[in-house]
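Here the complex is missing one protein chain, while the rest keep their positions.
The chains carry the letters A, B and C, assigned in the order they are written, with residues numbered from 1 in each.
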Amino acid sequence: MRFNAGCELSYRVGSPTLFIFSLEIARTQAHRDISDGLSITPEIPLNAFTVPGLENRYFSFVAPAGRLVVRYEAGVDLHVFRRHPADIAETAVADVPLDLLPFLLPSRYCPSDLLGAFAAREFGHLFAGHQRVTAICNWIYDNVAYQPGTSGSSTSATDTLIGRAGVCRDFAHLGIAFCRALNIPARFVSCYAHGLQPSDFHAVFEAYLDGRWWLFDATRQAHLDGLVRIGAGRDAAEVSFATIYGAAEMDGMNVWIKPVGALDVPLIRTTEAISTSAI
Amino acid sequence: MRFNAGCELSYRVGSPTLFIFSLEIARTQAHRDISDGLSITPEIPLNAFTVPGLENRYFSFVAPAGRLVVRYEAGVDLHVFRRHPADIAETAVADVPLDLLPFLLPSRYCPSDLLGAFAAREFGHLFAGHQRVTAICNWIYDNVAYQPGTSGSSTSATDTLIGRAGVCRDFAHLGIAFCRALNIPARFVSCYAHGLQPSDFHAVFEAYLDGRWWLFDATRQAHLDGLVRIGAGRDAAEVSFATIYGAAEMDGMNVWIKPVGALDVPLIRTTEAISTSAI
Amino acid sequence: MRFNAGCELSYRVGSPTLFIFSLEIARTQAHRDISDGLSITPEIPLNAFTVPGLENRYFSFVAPAGRLVVRYEAGVDLHVFRRHPADIAETAVADVPLDLLPFLLPSRYCPSDLLGAFAAREFGHLFAGHQRVTAICNWIYDNVAYQPGTSGSSTSATDTLIGRAGVCRDFAHLGIAFCRALNIPARFVSCYAHGLQPSDFHAVFEAYLDGRWWLFDATRQAHLDGLVRIGAGRDAAEVSFATIYGAAEMDGMNVWIKPVGALDVPLIRTTEAISTSAI
Partner (left out) sequence: MRFNAGCELSYRVGSPTLFIFSLEIARTQAHRDISDGLSITPEIPLNAFTVPGLENRYFSFVAPAGRLVVRYEAGVDLHVFRRHPADIAETAVADVPLDLLPFLLPSRYCPSDLLGAFAAREFGHLFAGHQRVTAICNWIYDNVAYQPGTSGSSTSATDTLIGRAGVCRDFAHLGIAFCRALNIPARFVSCYAHGLQPSDFHAVFEAYLDGRWWLFDATRQAHLDGLVRIGAGRDAAEVSFATIYGAAEMDGMNVWIKPVGALDVPLIRTTEAISTSAI
């Protein structure tokens, strides 16, 4: 499936301000024939950085006072890997590659160290495998209200467990925290998401099962096979679409994703397991 | 039913230390023919105080350095008030007497203000009345492990919701917090509890329904009709059996309660609604 | 000094809603020749309640859907008790009357149990007395920014210690928490405050020293001898000017206080110790 995705963000900048953006699509094997481009107004030279292994791309610059517009447009062939969920076992923690250790550890918004007993009681008895992580997503969907305005930039998974409301970011953090508490590596994924209404950046999560990263979306807001990845990280902090050091206010934001031409496979709220990760 | 109850507590006191004890049985209408006595070794003059309305009794003194032993013995006829749970409706918040307002408000260990959405989702749809508070107790019993050593003096109801383990104090705090979040007045009750194994001070809670306070024990550790009340308060802080200002270490504690003679009504893990409160 | 004080609050009520108001001035000995009156539009019969001992007055009613306006006007002679701060010693905790125990204990927004080491390090070495509480206020003034919009209804004193910003409510909570951590009884006071700009309800705190409650305002926003008390309580929850159960939105609020005629003593940012409490 080929998608056109992109965004246009505008800011009023009060004084010279550092922007670090994470909004380019990741250069993974699942993303082929990428054609993309960036335009910054005014023109400013960029620093660019790609995280080895994860393939997240960041770019940064110091914007002068005044108006700033960042526009990104990309076309990409999204190749998803599908499998029947029942065929995906969990990877025993002893078999998790040591370079994935960070995704087993607690992070700022996913304090999984506090959730061991909780996760064991709710999910410990379930059959291990892809279906257990689906059960986690179902639990979140059933117990947490999707409600913009109820959470903020300091909201952690335990806050969400108490407050029982949040947005995609919070749903992902909670899913990640539960997985890690069960010794399943899990990470945060930012993306362009086909089907999301209204259109916006989206956040889902990946769990490492059977030697591969699989996508999960506890919000049920988007098509799992229509997610074009921007980046993956321990939690939202690492793949925030914009990290700003200075004095700037966003005054416009437009995010889009559209399939190109006829789809070879119709997008559906799939019940298949979906992976778009190289490993 | 007549009970003999009491305790003996001993301390090593390092320097002159203020002790405030709450371990005498309350002078409520449910407690009749009370005969009790206190002995302090060494002999120290006491200050005594009874909370108007609640009838909690406190006594305090400054103990000198050395060994301190406090022994309390009481005999009491416990008159419990029973009703069929299905006959007990909730009191509309507009009909709650204003002097009970404190029991609707959040307190240190019962931050009910954070649990509105949680309580509404879990219990909001249930039939209002005594049975809804029983449902809260069942939820706590099903979701929280009774596990000494997992909580401490700073553990709040939200901590317990995350950690999913605690002792009687934590179970009571969580029950109270849920009730208040549903606009049901609720308070913490310390007591001597027949049936508790091993014998110790116990904590349960009361909810105000249909114009009366009803007892609930989410731990299911004791007989609801065998609870001899010491005191009631907003949460554990108010009815701690010993509040100590100074340098002292407890080195012995013995707590007991026994029925006297043949019981007129056999104590059972009753399914009746039980009240021992005057109002 | 005679003051005229009052407020007019208006609400849009969506469906029948319980309002509990705490905005009448307290009937304490410091408030003499009180003439006050309340008007509710539409006319609704009230329940009224005065807290024994504290003399806080509450009134409540269920308002029908539609517009609600509550107007309160009072005239009062404020008799403040003054003493030189250096003459006010602390009351040893062993000499604190047992009925003040609640004001030594942690409460929802004043978790003093967590602040023992902090308070001991910052204030433990200071000379005990009124001046030590002034030192606490100075610390708060120096270390916390008065900044509307930075805190909310769930903000506790420990949150304020971390976030270092807040409003009068937060300053009072922090002062109370520090005092209690030092075994000084302390409570929250809501009031009409002469000198406050812009005019609003104000919150300060009282510490119990030398057998009397003394006023402190860590915000330095108002005249300590121009505070007309509404109520005192463990923390903000107990003396919220309006506690609402139902669906209502405030759409107007006007609060005022003005001295009547010539002042017998000019109001100043006094350095005297001020008490307006009966005991």
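In this section, contacts are C-beta pairs under 8 Å (C-beta built on N, C-alpha and C of every residue); 3 or more make two chains touch, one makes a residue touch a chain.
Every value quoted in this text rests on a predicted model; they were computed, and no experiment measured them.
Here is the thing to keep in mind: the chain we left out touches A, C in the whole complex. Only one residue in the set A:V69, A:A86 or A:L101 touches the chain that does not appear here, and it is A:L101. Among C:A74, C:L161, C:A232 or C:A248, only C:L161 touches the chain that is left out of the view.
Contact with the chain not shown here comes from a single listed residue; of A:V69, A:A86, A:A237 or A:M250, that residue is A:A237. Residues 114-115, 117-118, 121, 143, 145, 158, 161-165 are the ones on chain C that touch the missing chain. Interface residues of chain A facing the missing partner chain: 18, 20, 47-49, 51-52, 58, 60, 62, 93-94, 97-99, 101-102, 105-108, 110-111, 113-114, 153-154, 183, 237-238, 243, 245.
As a convention for this text, only the chains that are shown with their structure count from here on.
Of all residues in chain C, none touches two or more other chains.
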